[in-house]
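What you see is the complex with one protein chain gone and the rest in place.
So, chain A:
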Amino acid sequence: MVDHAQQLADRVWHRYDRKERLIRYAVLLGTLMLVFWAVRDIDIFWPWVWDAPNQMSNLGARMWPPSAAGLSNILNALLETVHIATLATFLTIFLALPVAYIAAQNTTPNRACLWLGRFILVSSRSVNTIIWALLFVAIFGPGVLAGILAIVFRSIGFIGKLMGEAIEEIDRRPVEAMEATGASKAKVVAYAIVPQVMPAFFAIVILRWDINIRESTVLGLVGAGGIGVILQGAIDTFAWPTVATILIAIIILVLIGEAITSLLRSKVL
């Protein structure tokens, strides 16, 4: 008995053995060195960093109080921003769904279509909205059209990829049942696949609309329409009180968008 108790007391336990501990310290050291290297290499002008609090209070003072002068202008621009997001999301649906269909393994007609679909999705997603906007401003000139197309081209990848995944996750058994009734491919899709991906579809589109509102607020910085255009103008002319109003307006818009989307989402899910 005593012997046994002795044995118990002597048992040791370590979460990590010596080798594992060494590896963990090495990883930690490596990470710190990476951070140090990055900070040294990017050439920060430190006096400006130390001066930042000063500058902040200075800027704040110049912005306060926000100017209500161009308010109707700002509200119009906000509305345009929302329109860009809505139109772009709506257009995207028609372009992204066929891509999702051919990019889903279980519905794609053949290998070539699968890779074409995936290529479209990857290239759409790997280019940022602002970069798309620069491209379309160069092609169509500055304005709302360039902004809408920029958001469409970025959203195709988002909605297409998530819808493709939703299609791949469906229960196959209803599909089998519909095939057994002698239904054509289109009818099988309409009855066995569409109802199964409907909830995902609404959730994804609402989410993307929300993201698109936020993205369309910055499109104006490259001349692609929306609130960003007057924001850029106000900054360029040092009209700081107007800048403050615009920033507040953007925050309120995003909050409203957030509220609407979470309401809609609770309705569909």
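Throughout what follows, a residue touches a chain if its C-beta (ideal position, glycine included) is under 8 Å from a C-beta of that chain, and two chains touch if they have at least 3 such contacts; residues count from 1.
One rule holds for everything that comes next: contacts and distances are computed from a predicted model.
Novice: According to its UniProt record, what is the protein name of the omitted chain, chosen from "TonB family protein", "NADH-quinone oxidoreductase subunit D", "Peptidoglycan glycosyltransferase" or "Phosphonate ABC transporter ATP-binding protein"?
Specialist: For the chain missing from the view, the UniProt record says "Phosphonate ABC transporter ATP-binding protein".
Novice: Who touches the missing chain here, A:A138, A:M198, A:I251 or A:V268?
Specialist: Looking across A:A138, A:M198, A:I251 or A:V268, the contact with the absent chain belongs to A:M198.
Novice: I'm checking contacts with the chain that's been left out. Which of A:L97, A:L145, A:A183 or A:L264 qualifies?
Specialist: A:A183
Novice: What does the interface between chain A and the hidden chain look like in terms of residue numbers?
Specialist: Within chain A, the residues touching the omitted chain are 171, 173-174, 176-184, 186-187, 190-192, 195-196, 198.
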